[in-house]
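Every protein chain but one is kept in place in this view of the complex.
What follows is chain A.
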Amino acid sequence: MRQLIATFALLLILPISALAVQPDEVLDDPTLEARARTISQKLRCPVCQGENIDESNASISRDLRLYVRERLVAGDDNEQVVDAVVDRFGEFVLFEPRARGGNLVLWLAGPVMAILALLVAWRFIRARSRATQNTAHLSKDEQARLDEIMRED
């Protein structure tokens, strides 16, 4: 029974589900279309698992793609379009979290970790190269023995 329902549900979706951007969605103005594509790639499809609206087949993604283009034609800039979508669906749809508030930690984690790692690595390397100087000194006996060995050659 469950399978039957699932099949039925899928059949319902099938006709409207379509491959990503459809020919009828494409704007005539290539610059506007290019901007729409850039924006679409940063917006997550609210119902799919980890797909952006540009590549998603869900009908809500199609609605969002059309909405993005509508706003662009109306003269919004990229930021305004994204803001308008986020207002409706929340920050979940942003694939690139905004670098403010707690999310700063996310953005800074990499660079801060890199600096820390470089500092630790530098201290380690310094210690290793100082060790050179310490071991460079031979005692007199050792030096004499070394000279002897070298002469044997």
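Definition applied: contacts are C-beta pairs under 8 Å (C-beta built on N, C-alpha and C of every residue); 3 or more make two chains touch, one makes a residue touch a chain; residues count from 1.
Note that contacts and distances are computed from a predicted model.
You can't see one chain of this complex, but its UniProt record names it "Heme lyase CcmF/NrfE family subunit", from the set "Heme lyase CcmF/NrfE family subunit", "ATPase", "Chemotaxis protein CheX" or "Helicase XPB/Ssl2 N-terminal domain-containing protein". In the complete complex, the residue from A:Gln22, A:Ser59 or A:Gln143 that touches the missing chain is A:Gln22. Residues of chain A that touch the chain left out of view are 3, 6-7, 10-11, 14, 17-24, 26, 41-42, 44, 48-52, 55, 90-97, 102-103, 106-107, 109-110, 113-114, 117-118, 121-122, 124-126, 128-129, 131-132, 135.
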